[in-house]
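Here the complex is missing one protein chain, while the rest keep their positions.
Our next item is subunit A:
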Amino acid sequence: MNNTTLTVPTVWMRGGTSKCWVFERGDLDATGLPIDDVLLRLYGSPDPRQVDGVGGATSTTSKAVILSKSSEPGVDVEYTFAQVGIDENKVDWGSNCGNCSAVVAPFALEKGWVQPQRGETLVRARNTNTGQMILQRVSTPDGQWDPQLDTTIPGVPFPGTAVGLGFVDPAGRTTGRLLPTGNAVDALPVGGAEVQATLLDAGAPLVIVSAETAGLGGVPFEGWSLEVLPELERLDAVRRAGAVAMGLAVTPEGAERAIPKLAIAGPADPSSAASERADVQIMMLSMGNPHPALAITGSVGLTIAAGTAGTVVQRALGAPAGEDLQIRTPAGTISTWRRSIDGSDVVGSTRTARVLARASLPLALPVPGTGAAPMPQEDLVPTAPFRASEEPSPLAALAEPARHSRRTVLTAVGLFAALGLGTTIFGGSLLNPAATTEDGDFAGETIQMVIPLAEGGGTDTWARFIGSEMVHYIPGTPGFAPTNEAGGEGITGSNHFATSARANGTEVLVSTASTVVPWVLGRDAVKYSFEDLTPVLVNGTGGVIYARTAAGVGDVTDLVERDKPLVFGGISATGLDLTTLVAFDLLGADTTATFGFEGRGPVNLALQRGEVDIDYTTTSSYASAVEGIAKEGKATVLMSFGQLDAGGNVVRDPNFPDVPTVAEAYEKIHGQAPSGEKFEAYKTLLGLTYTYQKGLWVPQGTPEKAVALLRDSAHAMSEDQAFNGRADKILGGYPISADETLPERVAEAYTVSDSTKHYVQRLLHDTYGITVE
């Protein structure tokens, strides 16, 4: 291939309100290339600026007219109009351009294809896009072609040569009928709604909507071109729906961009100046944008529409249309006429034309050396789909892929199904061989830890830390795989573990206050029982109850005999809060409770804001939440929950050696040591929710050896100074407990007497209105 530069002679002309390059068909054919490609390249398309071509980067300046002398009797000139795409690699052949039609007579006269007559010369031009005959009349007073620049039309600031354009029998050129649907007004389905429009085929196919329909009702005409902008998308959908209804396209998506055109018609503004007095005002959309002037084909259609009963234009007119019509456009008012000449319906208007330049355009296409080879450039789309110039065939899109045969589908799916099923059936046992945990080590095993709460919480952090540390103390160093099964406040995951965990020592459940309390309360949803699980290790925590100093609390004695009860901020009465509620009940504290906080942190903030008066905190968040405000004197630490010792007594918390326990507070308030049902309940809850708060458990029936190995490893870990150093903050000063006495102590702590159960249920029901189901 070699880069050959061909040149194409052309004349640049203004016709009406458009500019077009005018070619002789023979000159284009001489390039030996498809016309679409030649035009696109000459115009510099596709490129939004058409910078490397003669296109003007707007729709009215990216046009071409291709003429040839006709040999047919009754026809002087044949011409074809081309709308050259700007940023699209596409030439639209679907419609005629009335403005550009005005260049035909001057060009034909200049070329000498038509002999000028004295007075006026008639040029019979046929547009091949539509098959439309256009009678063009130019003034030739002396029988010579000597164009005068003496006529002005709206939309063009300078005068040009007047060309009268008469359309002979313009109706139904494209679709065969003036009203393709047979209706003066159609309801077009657009986006589920309906839009009233006149569909008319005269001059060119038109979709005409009223100003109201276009969302311009009441808008002054000057504002139309601005106010229509947000409606453009919808109007284009209307236009496309019109194309479908007129049979120009099969689907709205398949409609061409330039055909049909859309016109918005409204009654003339009464307020407009006398110079702008008109019968009707029209705005056209061209290639999806407001067009300042009126395409001449459009003016023909609108003139006929004005004379057709029931159309949108006729309705806008108010009065019946006469022979002459004044149409106001954004660029000015134009006059059209409609006459019957020699039995033909002729509709016409006057345009002007002027030669702008005579040029020869170099065609910078690489062309084949021998001339016969096809398309040299790959990025130029094959022309065939877009060259349906004579008939509007908009189905340019790619076809849908074909169906596959049933055999192909069944074979492919069958093969993959076999693969998938095979993996499911055999893969499981290959990947997960049976565990051997009774042989004294966990080599090759993986400890699966079920954390029934969401990632990121305190329990989750604790569990992941303990798990990842503990595997290093287990002989054989098994892998560690924590999984969070959050749901139902921890109940779902625990239930699932209780019913389906493998009892071989490789599956471990994490427990915490939020899974223990529902079990204590005997909630229906709880399907697990800590009596049926075997503990591996437990870890406690502690906490303190503190109050807002400003609420008038100096020490524990301020809890009773109050004028105004203290407001306790809680999360949920059936969670960890329960222990605090039992403590309040035991002490006879004068409190009311508001539940529903997101967490302890927000309660702490609410206390600082003065929304609540009394709150508790666990040891791990004491430093961040309470220590500071206690030092500032804003809060008073009243008591600690204490810890249960081996004998089941409430003793001071090692992390709060100077803070009295709930039991001591009771003595201070009531002058005697606590006892009875409430105190027993408190001690049970203290054990479950603080001293033995978090635990790791294996299912019942786990081999004794495996349990012993896990527990001994945990014990070794809890004795290791290095571990305790690392775990200091996580454990919050409460050692891990995994010694031999653990099962016994846990069994005792996790035994809840019926009287405690009933007391708690009664407390929740009577004081807090909660019925445990």
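The definition used in the following text is that contacts are C-beta pairs under 8 Å (C-beta built on N, C-alpha and C of every residue); 3 or more make two chains touch, one makes a residue touch a chain; residues count from 1.
Going forward, contacts and distances are computed from a predicted model.
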Worksheet item: UniProt name of the unshown chain, from "Cytochrome d ubiquinol oxidase subunit II", "Aspartyl/glutamyl-tRNA(Asn/Gln) amidotransferase subunit B", "3-phenylpropionate/cinnamic acid dioxygenase subunit beta" or "Tripartite tricarboxylate transporter permease"?
Response: "Tripartite tricarboxylate transporter permease"
Fill in: Chain not shown: contacting residue from A:Gly218, A:Pro362 or A:Gly701
A:Gly218
Worksheet item: Taking the entire complex into account, which one of A:Leu149, A:Ala417 or A:Ala747 touches the absent chain?
Response: A:Ala417
Worksheet entry | Residue among A:Val409, A:Ala443 or A:Val560 touching the omitted chain | A:Val409
Worksheet entry | Contact with the hidden chain (one of A:Leu33, A:Ala241, A:Val346 or A:Val520) | A:Ala241
Response to the item:
Hidden partner sits against subunit A at residues 48, 179, 181-196, 215, 217-219, 223, 227, 229-231, 233-234, 237-238, 241, 244-247, 249-253, 308-310, 314-315, 397-398, 400-404, 408-409, 412-413, 416-417, 419-421, 423-425, 427-429, 432, 454-458, 460-461, 464-465, 468-469, 480, 482-489, 491-492, 495, 525, 567, 572-575, 594-599, 601-602, 604-606, 608-609, 611-612, 620-621, 623-625, 627-628, 728-730, 769-770
